[in-house]
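With one protein chain withheld, the remaining protein chains of the complex are depicted in position.
Should a chain be cited, it is by its letter among A, B, C and D, assigned in written order, with residues numbered from 1 in that chain.
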Amino acid sequence: MPLDYRRFNGPEDSIPYNYYTKEYLKSYHELHRELIDENGVRKDGRTLDEARSLCMFFARTDMISQAKGSAYIELKKTKVVCSVFDPREIMHQNEFSALGQLFCEVKFAPFSCPRQRRPHAPDAEEKALSVALRKALEPTVCRHLFPNYQLDIFVYILEHDGACLAAAINAAGLALADAAVPMYDIITACSLAVIGDQMFVDPTEAEENLAIMNPEKDGINNGLITMAVMPELRQISDFRQIGSMDVNCIMKATEVLQKECEKILPNIQQILVLNVVNSFEQQKQLEKEAKEREAALNAKMEEWKTLLNAG
Amino acid sequence: MPGPDLLSSQGLRLDGRRPNELRRIRCKLGVFTQPDGSAYLEQGNTKVLAAVYGPHQASKSKSSVEGVVVNCQYSMATFSTGERKNRPRGDRKSQEMSLHLRQALTAAIKTELYPRSQIDIYIEVLQADGGAYCASVNAATLALVDAGVPLRAYACACSASMAWRGAEPAPLLDVGHVEEAAGGVVLTVASLPSTGNIALLELSHRLHSDYFEIVLSRAMQGCRDIEIILDRAVREHLAEGWTKQDIVTI
Amino acid sequence: MAGLLLSPTEKIYILHGVQDDYRSDGRTNIDYRPMELETDVVSHASGSARLRLANTDILVGVKTEIDVPKPDNPGLGKIDFFVDCSANATPEFEGRGGEQLANNISNMLQRAYNSSQAFDLKQLCILEGKQCWKLYVDILILECGGNLCDAVSLAVKAALFNTRIPFVKAALMDGGSVDFQLSDDPYDCKLLEAGTAPLLVTLCKIGDKCVVDPSAEEESCSVISLIVGITGNPKYYSKDAIETPNFKCKCSTIGMNGPGSVAPETFKNAINQGIIAANSLDEALGRALLRERQECNNFKKNSYGFLK
Amino acid sequence: MAEVYKLIHPVKYFNDYINRNVRPDGRKFEDQRNIKLNVNAIKSTDASAVVKCGNTTVVCGIKLELAKPKAEEPDFGFLVTNVELLPLCSSKFRPGPPSDHAQVISNIVADIFANSKSVNLKDLCIVPDKLAWVVYCDMVCLDNDGSVVDACIMTLITSLKSLTLPKVNYDVETEEISVDTSIRTPLNINGLPVATSFAVYQQSPRSIVLIDPSAYEEEMCGGTGANLIICWNNGQFCGIQKFGGSNLSNEAEKKTLIIAKERSKLVEKVIETCLKNEIK
């Protein structure tokens, strides 16, 4: 790894201190026991099939003043910011592209992961997430409306506590809507972690980590699935699975995820409606202010005129 | 001149060849269907694939009215060398190789025939065991012949080195990887043997000017030998593809 | 790859063909084109394979290196995939033109091989926490005639099956350093267990139906394809096969490619279709590899490579 | 209507406001924007703070790691600060390695912080020549609406003040390390540096000093960032940086120093209250 001269670097061989804590050496079994108790309640008090709430208190638009559209989503500890900018002409391209292009970048904050510090340079995971995000958004954006132009979508993950791809897709969907980019449908996404016969809907980082760890007992299902859906059109726009699962498990997971994605829809709709209402009011307010200003100006002009006339 | 010991007391080289012996060359034309021309060539353990696209319409930025633009890319498979390569191309060595290939092949191609066109020549080294450049030139020539691109003559490349047998200078033909690694001098020549023209000369390490002539003439001899081998391969390839009825209908 | 340019009417012809389950070369939607396989083609690699599927040509070399295991997985070795799209395949790949496609494929492979049920990295361990083997699986795409993913995964599995790892005796010395003893005999090595290695199946959605093994023309008719990675069945890869009664092939990865989307029903059907296809691919590959190993043992095998 | 005017006559638009002694966002020249501060919002860090000065939003997260000290400074720990100006915070920044501007900002913040001498790097050493803390402070700008440096320093100092170091046991014989996260001690911080940015606008004949400028104002004053940054630490003057822009009279300079001092007191109060609330 070459040294990054554009940033300040720490010593080369520094190690996160949690490698030396007792926590670090826990076995698969211990970790599993921690996640869920005998009543089927997860560490954070949710049941297995309960997603973290994405109502208007935890998701909002208009986060970033400098962007055309932006969104912020908070799923308990997972925190994601997204901004969308005005389409711009594609640079260095000889061929005409009839469809507009999406440029997606997903980045983790250096301090976002509980286990270790992330390097600044984009790693394979970030690149894969960026591709997944683009894949999920492409079918829903009316790309034929901006030929030869490119739309930049940036997602920043401030804190990663599981389901960050799903959160990124949801945030990007909201931000696109906020930026008034024409879309065929709202896009919603949800994740699922499978450990044996348990399906953790909207998993936390600890749950995800265990799901991709190699299980002690051979042959059980394990892994992660993220699915993005256009709920009104009933289309799957992206599906990503890793781990190892049999067919039945995948079929069941697909059903569960589809339901979850549909559940998110009213939340997103509510946020967007509220957004429109707010901006209407804001506009009214602005117009009012402008009128007042104009009136004041006119009054001043009158004053001057009278002064001039008098002088 | 105290050099590395490249010849045994019996006068044999490290891999058992005689000083003027080429490594075994095996080749085949037309290994792929998509390119206009393609060829595979083995020179000892060095294995090279070449593909030719074109002549086709040159991109606007490259287009030249004077003649065809020859575009070469030299790339080595990551598993081609003893130690794994990190990148197949884009490093300085392969850029330089691409440039040298272009020089040698442009000399052979009748470029003036095809204004506003471009010929792409892509080399993929599958296994490198010394003399990858020579094998690349030879493979590219075959691929050009397969593509039906007009050539002045075959372009062939061969390397030669210098060794001593007692006090007798004994130039070595077609240097292999062990001999390259032993640190002897390597003279690489790309030429059009039937015309006697030299398209490229490259010398690594130093060589006393007195011996330059004999090393060069050995390398040229190698080029001529290779031309014969290539020519035979081309004729065999033609024989396979030509059925009797064609001649009648012409 | 940007894909071939096709006229709308050509596309309609292909689309109707898929609907009729009769494609333009006479195949049904679940048929593969004939393939040709050769292993042990690169002498600088520990294992290698070349696979030709119609005119899709893939060369894979596996190289081994000794490395230090990751601190969170001290008992496991490492495997790394690198795909290179050679410009020999198409001028578009010149320079860094094929990089995106290459990354897509290597990501798919990396994910498919991620699970211990797909590929057991324990067999690459030399000394727990200290030393392990790292496999570099280098894939060279020499010609593209559609369906790269499937062909690559077949070639990779064949190359891994062909890979030999030297026996190493390692002992921990005082002060934490490791002492190696590599056997001098080049034949003193073990073969990798690659029976469970996953195969990727691309299901290309054309109209409402999905086809396997799409040709380049068919690929450019499709806006979305599904790629499923299915683990292999080790019984096809050993002569004295012991039938494991409950053996079930599993999905080790699912991904989607292309700008389109797919309805849930089509999606489910496609996965089932993929599993069936993967099973027949696995069986055919296993048979071919065993046959080749037989030839090799009888010293009948010649290296053909690109000659002949 | 106003938007169109702003687009067509950017300078005139700005001058119209300045002539009336008011800034485009309605503030007076000496007004600073509201500050919102939130401590420990991000749980994956060892300490963190989010600050919002008007629209400008900066998040700082601290991650602790362990390393062997440098041979030439065996009893010093490490403190690494970096500022990231993300492409999402403004359309001016492109993805990829940090731009020149981002590097400049990163350097200013590091310089200001080093000059303030708030952290003694010797405090970060655990066992001389063997083990020391590496404190990675990453400041990330989510929304760049001017005066980024102020916000960066604010988040950095707030998060450092809330940082606690876990107990480390180092066995000299076996070189084994164990960390006990249940016992934590706070890091010793001297003082509380506060930076204040100014933009200087030359409207002949007078030059106008704008405090806590927004991104738009910074641009109008002819820079990619603030023109003048003044830093005070606990009532002590500890740094001034001026970049481009226009000349500043002695008188105006004195005035800015006083304003910066005033502001530093205010900011200190905000930070103290916030940290106190957090402890409660």
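The definition used in the following text is that contacts are C-beta pairs under 8 Å (C-beta built on N, C-alpha and C of every residue); 3 or more make two chains touch, one makes a residue touch a chain.
Assume contacts and distances are computed from a predicted model.
In the listed set "S1 motif domain-containing protein", "DNA replication complex GINS protein PSF3", "Phosphatidylinositol N-acetylglucosaminyltransferase subunit A" or "N(6)-L-threonylcarbamoyladenine synthase", the entry agreeing with the UniProt name of the missing subunit chain is "S1 motif domain-containing protein".
Partners of the chain left out, restricted to shown chains and counted across the full complex, are B, C. Only one of B:Arg18, B:Lys62, B:Arg87 or B:Lys110 touches the chain withheld from this view, namely B:Lys110.
Residues 5-10, 12-13, 16-17, 19-20, 22-28, 30-38, 50, 154, 212, 276-277, 279-281, 283-285, 287-288, 291-292, 295, 300-302, 304-305, 308 of chain C touch the missing chain (whole complex, contact as defined above). The set of chain B residues touching the chain not shown comprises 30, 36-37, 54-57, 110, 114-117, 145-154, 192, 194-195, 231, 234-235, 237-250.
Keep in mind that, in the parts below, only the chains that are shown with their structure count from here on.
For this pair, chain A with chain C, the centres built from the Cα atoms lie 32 Å apart. Annotation for chain B: no residues touch 2 or more other chains. Multi-chain contact residues of chain A, defined as those touching 2 or more other chains: none present. If you draw each protein chain as a dot and join the dots that touch, you get a simple line with two loose ends.
In this structure, the chains touch in the following pairs: A-C, A-D, B-C. For chain D in complex with chain A, the touching residues are 1-2, 42-45, 48, 55, 57, 59, 61-68, 70, 78, 80-82, 84, 86-91, 95, 97-98, 103, 106, 110, 134, 136, 138, 140, 142-145, 166, 168, 177-181, 215. Interface residues of chain A facing chain C in the complex, by the touch rule stated above, are 19, 99, 124, 127-128, 131, 135, 138-140, 143, 212, 214-215, 218-219, 221-223, 225, 230, 233-247, 250-251, 254, 258. Only residues 26-28, 31-35, 38, 40, 42, 45, 47, 49-51, 53, 71, 73, 75, 77-82, 84, 88-90, 120, 122, 124, 126-128 of chain B touch chain C when the two sit together in their complex.
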